[in-house]
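Here's a structure for you.
Missing here is one protein chain; the remaining ones are kept as they sit in the complex.
Order of writing sets the chain letters: A, B and C. Residues in each chain are counted from 1.
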Amino acid sequence: MAGEIKEFERKWGMVIDLDKCTGCGACVMSCQAENNVAPQDDATNKLRAHTWLFIYRLSNGKQYPEHSTVYLPRPCMQCGKPTCVEVCPVIATEKGEDGGIVSQVTPRCIGCRYCMASCPYHARYFNWFDPHWPGDLAEALSPDVSTRPRGVVEKCTFCHHRWMLAKDKAIANNEDPLAIAESEYQTSCAETCPNGAIYFGDLKNPDHKVHQLSQSPFAFRLLERLGTEPQVYYLSKREWVRRLGDNYLDDEKTGQPLRKL
Amino acid sequence: MERRGFLKFALGGVVGAVASPMIWTTLYDLAYWTQNWGWIPRLKKGDSEYIATVSKICPGGTPILVRLVGGRVIRTLGNPANDISEGGLTPLAASEGQLLYTESRIKRPLLRAPDGGYRVISWEKAEGILKEKTRAAKESCAFISGDASSSLNDLFSAFLVANGSLDYFFMPNEQNAAEKAWELMGGRGRVGYDLEKSDYVLSIGANIMESWGTVARNRKIFKNTHPTDAERTMTLVFAGAMQNNTAVVSDLWLPTLPGTEAILGMGICRELVSRGMGKSLKGIEEFTKIVQPYTLEMLKLECGILPDRFHTIIEGLLQAKRPLVLAGSSMGHGGGAAPIMAAIAANMLLGRLGQDGNMIDLPLPRKCLALAQAYRRAHANDLVDFSQKIAEGKKTAPKLLFLYEANPLYAWPKNARIQECLDAIDYKISFSGFWDETSAQCDLVLPSALGLERFDDVYTPYGSGFENWTLAKPVAEPRYQARPAGEVIIALAEELGLNLGVSDVPSLLISRAKDIGADFQEYLENGLTYRTSARYDNDWFHLPSGILREAMTSKIETGIRLLPHVVYGIGSPSTGIPPYANRIIADYQLKQNLTVAQMNTETARKLDVVHGEKVKLETDNGSIDVVIALFEGIMTGVVSVTAGLGHTEFDRYSINKGDNILNLTHVHIEAGTGLPIWSDSGVKVVKG
Amino acid sequence: MEDKNQNLENVTKKSAILGLGPFILGLTIAAIFGWHAFPELMTKELKQPVAFNHVVHIEQAGMTCEDCHYLRQDGTFSGVPTTAACAECHSSPITENQEEIRFIAEYVDKGVEIKDKWLVYQKQPDNVFFSHAAHNFETCTQCHDYLYETPQDLCNACHLDVASTTTPPVYKENRLSGYSKNTMMMPTCEACHANPEHYDGITRATNACAVCHK
Partner (left out) sequence: MDYSKPLDAALFPKGCERCSLTKFSMWMCVPIWHLIFGTVAALVVFGGGLGYTALDNRFGFGLWITLDLAIIALGAGAFFTGLLRYILNIEELKSVVNFTALLGFLCYTSAMVILVLDIGQPLRSWFGYWYPNSHSMLTEVIFCISCYCIVLTIEYVSLILDSDAFSGNKYIQHLAHNFHVYMPLFAGIGAFLSTFHQGSLGGMYGVLFGRPYLFREGFFVWPWTFFLYLLSAVSAGPMFSVIVITIMEKFTGRKFVSWKVKQLMGKIGGTMLVVYTIAKCLDSYVWIHDLLPRAGNTFDEMFFGFIYSEIWFWTEHITLIVAILFLVIPRIRRIPFFFYTGLLLTCYSVVLNRYLMTVQALGIPVLPFENWTYYWPNWSEWGAFAFIFGYSVLSLSLTYRYTPVFPEEPELNKK
């Protein structure tokens, strides 16, 4: 009954170079504007704040001056074997067959939050209240992503709407919609990052940057031992950062290259 | 039997109802209703366009693309076609679209009534008041500009000069201190930082990846020199008290206490001199004497540096082909000229000053209008000095003050005495996009069109490595009754019969374009950044002596040091915290309405405080309530607090979110240069 | 006790003949209400803001469908024309038609956007992404050429055939859901999207949620 790891022709994935992230939050700002995430009066309670893309500050656990810090942006991992999809009672979320993006159909969602309880990455967010755009902020709503009412779960979709729009653009220009260039479909966070820390593309397409990067000896994924097979890879040349990507017993070695494509 | 008959009738009714679509369609309709609740805004479709322009709220002049749908501004994106940023976007520039619509925008001209409240008035009436007040004040007027990189400053300053006043001021910025340092050391133009060509960048105190200079460009350079899948082509070293945004990606972090940037710079100079660098430089003997006290021992004591890392850096600087030393304050301003002078001297010793990949002498901006003050003159004006003198009664307060997107009340420490200065001025007029702290004390508040609604430009912002110019153009009609301040001033000058030599803002910008050789029309259309390779040669420079020696005598804080941490995402004094930005304020920066003070375990142990404890930070200047958060990436004896919090005006996203760090710091004067310094401060941690 | 049983039997006999009466009566009333009265009650009829005459525009003005309803360069569909587009011809009245005069007075002159006011019969809710680009005539007619002889036939597969109307049909809206009665519902989408024959070859469609939902 446990979900199988699904393989598709395309596999949209992300590679985040942690050695280049300054934690500035430009990606988070872009994400919100792109996806019509409603603002909140107070977002200091991070357990109630909608951050489809959340930036963690990691520590190597040592004292000053040996201490080292790294910022880790965490979008939805778009797991190959998602914890959330199997558990949804109403099929409001599914592993998309067109690139393996885990969708969230908010009009179907009944808000039981079982998917949130299942996700070890906390990538899912519940609309505790109705969204509110004070003043004229609703004027800035993008037509590409629907607004969500209270009582439903939402999450990062790898800006799936951009993929749909890119395909339509290709059709309108008599091009093959399934053979678009890497640059035609980029997530909002990836294109925004001033440091170029976020790469996005088809993990299976050798022409795409993420394909090679995901096979780097410095690549790792979060909580890989759970078997979720995330489609988001992280890169760091620092061993302690890679080790923080998963739970290890003290006597276990880490830092081995991961090749699981 | 009646009852039984009725029961049958009812049963038939139920069967009939169940068999009809009534119940089932209603169930569906109810669900559809929940999917389209009327109180939740609906999306509006339309055709998309992307217009290239430049961010006017991001001090680094980030190029942007504005997305419009059906003529409405939706959001800003990075502009991949512009090689300044190559598509990158700072968090502040990312919020520019939403800022058009916030509640804190000033919608109509407001006039303060005698009871202190504000009345909405018409633009005609507002213009009448403007005219009357300006005419009455004559030369007794002053102007504060919140936008240091705009050519509009020439317009405003010309207007001021035409009225007979030279009191033109800028909001706090590092530019003033840097230009001073540059000038003192023989620079003929403006200091430029050729980061692109450098292969070793040592940043002393300057948070170059977050808030110093042309951030989007700095970060693009970092991106290109630090490829993910290849060896880096530039080494980035950061010296500062905390693992901030720059330190986390830098290749080496050299901890140094806040306020000791100049000492570290001198220490580096001493080390370079002792290794025989700069022998042929003029004044090297004198300079050798000046740097003599800054031994490694002293650096360890005063800056808290780690000797091995210090030596690695010296070696790195010596071995690099095109090393660059630059300096700035952790706050982005208020650090004085001494650190920058020391950095310039270090570059001279390295033999790189004026060369590729180092500090270069960019041309001085020429005036667009004959009447305007010269660049150096305008940037030499010191608002702190002006304000303090007025407060002390050593100077007569002007009768009239214009503020343009400026919020000095928020942006300076209390003892800059801005409040007293404002109180002493008869009439204050604010052109502002947002309801900020200073506007809330002005007599006339005029809604200023924002950067996306007006013609404007960004002309060689501080931190640039070359002379550059980007045109900002209106992508949408000004919302509400906002008007471009430049046009209002031109109209006012006409009314008063003053000839500024310009008929409207675009023609001012055209003359700027012509002056630097850009084709206005071309850049209006493509929205790109025009750049020139103009620079002065470097034979005018000389090693600093007297002034630097004097500047180095400025007071150094002891005890627990306060380290302000400036992050762009939280907005600027003139924007407040943008609507979506509160999500990027981390829980180690703000907790509910309390500012968070970060320190390491060792400091906490010394102070006998624990994680999560509420304490007061106190200085002679004031105190703020904070909650302690432990963070090991910070030097022992240093408390870091995020700047940009603690607004009392703007909207729900800014008001009462933490405390303003400037309530703690205080201004003191740098010896020799006379520049105000306020970025460093000692602080007391008071329990209970 | 005896009497009671007797009564009970009588009743049973009677109900054998008459017993179904009340049941059928109840059933009929409820069914009529459920099938006819209730849907009526739930429906609100709305008139279009302007009595737009498609026939006149096509036959007399010689316009084509694509003059107003076209695929944009970026692949999105223009939908209903904007006031500005109408004003390209109707900046001032070109006929004596009262509706035209009113349209110009109320929309063109005042700068009111007709696109926001026009009622789209096949209006999809915000959570639906329908790609006009993907559902194009060239692709569909590779197999379904017998169904769609002209592009208009394909349009009419989902849309009302408004092109042949001189006045716009009445717009029927559900009071509760706010949906147009003529709008396409998910089963219609699934007729193709859940049909594996569309998964390869020319259409390369999928039934993934996010293909139609945003």
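Note that a residue touches a chain if its C-beta (ideal position, glycine included) is under 8 Å from a C-beta of that chain, and two chains touch if they have at least 3 such contacts.
These figures come from a predicted structure and were not determined experimentally.
In the full assembly, the chain not pictured is in contact with A, B, by the touch criterion defined above. Residue in contact with the omitted chain (choice from A:88, A:140, A:190 or A:219): A:88. Checked against the hidden chain, the listed residues A:121, A:158, A:200 or A:218 yield one contact partner: A:121. Looking at chain A, the residues touching the absent chain are 1-3, 45, 47-48, 56, 58-59, 72, 83, 86-91, 108-114, 116-122, 124-130, 149-153, 222-223, 225-228, 244-249, 252. Of the residues in chain B, those that touch the hidden partner chain are 27, 30-31, 33-34.
As a convention for this text, only the chains that are shown with their structure count from here on.
Chain centres here are Cα means. That of chain A falls 37 Å from that of chain C.
As a whole-number value, the distance joining the C-alpha centres of chain B and chain C reads 53 Å. Shared interface positions of chain A, i.e. residues touching 2 or more other chains, are given as 107, 146-147. Among the residues of chain B, those touching two or more other chains are numbered 35, 42-46. Touching chain C in their complex are the following residues of chain A: 91, 93-94, 96-98, 101, 103, 105-108, 144-147, 157, 160-161, 164-173, 177-178.
Chain B contributes residues 34-35, 37, 39-46, 67, 69, 72-78, 80, 85, 87-91, 93-95, 97-98, 100-103, 105, 209-210, 215-216, 219-220, 222-223, 226, 228-229, 243, 245-249, 255, 306, 479, 567-569, 578-588, 590-592, 600-602, 631-636, 651-653 to its touches with chain A in the complex. Chain A makes touch with chain B in their complex at residues 15, 17, 19-26, 28-30, 32-34, 36-37, 39-46, 49-51, 55, 57, 59, 62-65, 67-71, 107, 130-131, 133-143, 146-147, 149, 151, 188, 191-196, 199, 212-213, 216, 235.
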